[in-house]
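Removed from the display is one protein chain of the complex; every other protein chain stays in position.
Here is chain A:
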Amino acid sequence: MRRSARLGLTALVLAVGTGKGTGADLQGFAAINRGRYLAAAADCGSCHTIPGSNHPFSGGRPIETPFGILVSPNITPDRETGIGAWSDDEFDAAVRKGRRRDGKLLYPAMPFPYFARMSQQEVKDIRTYLATVEPVHNAVAVNQLPFPLNQRAVMMVWDRLYFAPWTFKDEPSKSKEWNRGAYLVQGPGHCGACHTPKTFLGGDKLSKPLQGYTLQGWVAPDITSGQGPLGQWSVDDLSQYLRTGHNRFAAAAGLMGEVVELSTSKLSDGDIYAMATYLKDVSGPRPAADSSGDSSVLAAGGAIYQDLCSACHKSDGTGVPNLIPNLAQAATVNTGDPTTVLRVILQGAQSVATDREPTGPAMPAFGWQLNDTQVAAVATYVRNHWGKAPPVSADDVNKERKALDARTN
């Protein structure tokens, strides 16, 4: 019943859409379908939808950057507040060149440096698909940055430094699969937008691709085959994670949970496997030398761990495959930056639920129960007992607690 109602709505939108003077072929199923798939691969929905909203792509979601808050624009086909009145070329310029309709420059929260790897035809297909979604009237005040960052002209400098538009070219020495994966990771998937370390101007550190970064209160860990989790994961482990949000080691939560829910879980098994194949082949630095916490801190943390954590994560930290993350090998635990582990201890986290893994298990918050010293002890324990990550201080916890209290997401 619900399904037929949806079809009816889509048909209506299609009928309205054809009157809009866009060049897109709205009668063409193939183009719409390709566009839908690429829009999922590019994860347009994450940034351009307020989570939980029934109006996908209608914008208004705050995107936190080191420079201030940007708000995503409405990309539904609404003519006044969305992109309904845009030409295909204008849309292409925005997605692949970082230029707005008025010629001004986009901030790189819009990952056009990655999207530049897509072809003009592919972007046109995305546009064709977006023209079929329900138009929503929603005017968004996009730029909320302070002066002088709110002057888009500053982006000219940034573009010159960090934006090298080039289309994707296959690496002939590598397999077809590897090349497909490389394209998806470097292009529409824009994995580096979160996982590549940034310069002080917010540009990618091109010498350290995919070696980990922290943004919006979450650690995006190193996803090379070096010191990050992927060193231990097989291609199948990684595929399963991207497809379902869970595998024998980990559960996707927070921003990565959104990526799985709205993007990677909607890709074909072949494309997922290709991305995993490519990522497993990206080399990275080896783990740093041992760094241990104080033995009394470890003892205190171990006691808290046995009381509060071991019921789910088990005494040996191995968790339960596809349900409870393996702390002994967790990327977000065994990394230099404790942001995620502190966030999850203090606030809890819900992992993603997907059609193939509908459970969506969650971890409860412990911030109400443990003080900063106790959180620091248990965090140090889980980071140090099985791994080699540096200790966490009560000050670190206090800072994170305050940051979380101030957060709106």
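Everything that follows uses one rule, which is that contacts are C-beta pairs under 8 Å (C-beta built on N, C-alpha and C of every residue); 3 or more make two chains touch, one makes a residue touch a chain; residues count from 1.
Assume contacts and distances are computed from a predicted model.
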Undepicted complex member, UniProt protein name, chosen from "LivH3", "GMC family oxidoreductase", "MoxR-like ATPase" or "Ferredoxin reductase": "GMC family oxidoreductase"
Residue of A:Y37, A:W86, A:Y183 or A:F366 in touch with the missing chain, whole complex considered: A:F366
Absent-chain contact - pick from A:D43, A:D159 or A:E357: A:E357
Sole contact to the chain not displayed, among A:I324, A:L346, A:V378 or A:V392: A:I324
Residues belonging to chain A that touch the chain removed from view: 1-2, 308-312, 320-324, 348, 350, 353, 355-366, 368-369
